[in-house]
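First the structure, then my questions, so here it is.
Note that one protein chain of the assembly has been removed; the remaining protein chains are unaltered in position.
Letters A and B name the chains as they come in the text, with residue numbers starting at 1 for each one.
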Amino acid sequence: MTLLTILIDGIAYGMVLFVLASGLSVTLGLMNFVNLAHGAFAMVGGYVTVLLMQRLGVPFLATLPAAFLVAALAGLVLERTLYRPMYAKSHLDQVMFSIGLVFMAVAAMKYAVGSQQQIISLPSFLLGRFDVFGVSVGRYRLFVIVLCGLLALALFWGFVRTRFGSRLRAAVDDARVARGLGIPVTALFAVTFAVGSGLAGLGGALGVELLGLDPTFPLKFMIYFLIVVTVGGTTTITGPFFAAMLLGVADVGGKYFIPQAGAFIIYGVMVALLILRPEGLFARSRS
Amino acid sequence: MTAALETIGLIMRFGGITATDDVSFTLERGARHALIGPNGAGKTTFVNLLTGVLTPSAGKVLLGGEDITALNREARVKRGIARTFQINQLFGAMTPLEMIALVVSERLGEGGRPLARLDASPRLVEETADILARFRLDDIMDERISTLPYGKQRQIEIAAAFAAKPSVLLLDEPAAGVPEAERRELLDLVGSLPEDVSVLLIEHDMDLVFRFATRITVLVNGRVLAEGDPSEVARDPAVKAAYLGEGAHG
Partner (left out) sequence: MSTADLTARVRGSLVLARKWHPAEFVVWVMAAAAFVLFPRQLLLLNEIAILALFALSLDLIVGYAGIVSLGHAAFLGMGAYTAGLIALHVTADPLVGLVIGMAASGLLGLVTSPLVLKGNDLTRLMVTLGIGLLMLELANSLGWLTGGADGLQGIAMGKILGIFEFDLFGKTAYAYSLTVLFLLFVLARRIVHSPFGLSLRAVRDNPLRAASSGVPIPWRLAAVYTLSAAYAGAAGALLAQTTQFVSLDVLDFHRSADVMLVLIIGGAGWLYGGIVGAAVFKLLQDWIAWFTPQYWQFWIGLFLVAFVLGGREILHGGIRALVARVSGRRGGGS
């Protein structure tokens, strides 16, 4: 394996992490709500893809929109019913609440489909590797990079250029002022939450091959999402994007070069960064 | 003799706003000094700089000639600066007795003792009782602070500053929200402090200011507009125009 191959693997991994975590960063920025259950929506998306492929024989690509939609719908329903009453409560309550959701999701998934690792058979055109200027690149990884790259661009464009995006940014900046300006923050949040959950679902589906999938997924990857968000900050799309890239490359590289250290490096880096920059690495400082 | 408290070229910027603009100020020992100025003049910011709640963008704070600009809040309290807050800052879940006992215990250096008992220190008990009596808090001393009426809470706010036995006392609008009748009493309490305690009073009620102060500083837009004894300040045309002209004092 060459250095470049590792780099590309890391980028693919980081891209999936970004899609997985982007919704969380907006939720956190918008409502100041720590949704540790974000990974549960990702898991739902992953299982939608797995089950559609295994039980109904739906082709992989066709399952991706379904993964997005089911997770988004779950997000929409839960936001309206359970999450909303939590916004006014303390961070501790919010955290305990979302941990509760994670536990329920994990146990329910174990009950429903069993605790084994899920394997999907990708379509043949996504299998194997090919050479680009002498660097061996996995087809699926390239596919992920292109797809997630496009998604990231779309998100970036949506966040910066559209009316929805500018309202969202205003609300993230100061929800009270935004309300005063007549921006429907509550509705904005419901939509964002649903889209964020949907993206998590899509990330979960794309990640089955790269990250693996079993019912403990939300717990296993919780820390990764949190790193992306805390390091990347919540005021931009680019912050979490670069944080995810950094994390992806560092994790893949770290596991390749110093396998005995495991995930140790990642957590160490996270704690260090949190201490140095409690507001996130890319966040602009707010007074 | 050195002044009790002094600032040299103190500057505080918040983004684009300069809330404290090159203030050089002297609080004499034993002074009864008032700091007045319109809303947003930077009075509270000035007190925050003196007490270490904020760190100045530039300039120095001297206490009895010693540079304390770099000291944190606790260290300044230990050196004898106490304050009240414009908006009450209380321990809502405690009783008045506990809150006063806390301040006294920190002053006596008991606070770092995990195995000591509060009631075992006669000084702590006596001084706590003394403060409670002086501020007429004895009949409600076992009630939860957060459940008390505003006027009582205001008294606790001020009592807590007294309990620190300061040599420099900074009062940020202590009478705000206190009924007319009780304001005098409050100021009498301040007046009854030992003569060597230096007091800086921020207050909008001009009757109180002129009754209390022997020296007045006028702050406008973060700058010192005028300073002098009450009659001088009252006559100052610039002050009249900027502040008193608004009809606060006849």
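We adopt the following convention: a residue touches a chain if its C-beta (ideal position, glycine included) is under 8 Å from a C-beta of that chain, and two chains touch if they have at least 3 such contacts.
None of these values were measured; they are calculated from a predicted model.
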| task | Please provide the labels of all shown chains that the missing chain touches. | result | A, B
| message | For the chain left out of this view, which of A:65, A:123 or A:268 touches it? | response | A:268
| message | Among B:17, B:62 or B:129, which one touches the chain that has been omitted from the display? | response | B:129
| note | Missing-chain contacts on subunit B, rising order, are 51, 53, 72-74, 77-78, 82-83, 85, 89-94, 97-99, 101-103, 105-107, 110-119, 124-126, 128-130, 132-133, 138, 141-142, 160, 164
| query | Since one chain has been left out of the picture, which residues of subunit A touch it in the full complex? | reply | 32, 34, 82, 85-86, 89-97, 99-108, 110-111, 219, 223, 226, 230, 260-264, 267-268, 270-271, 274-275, 278
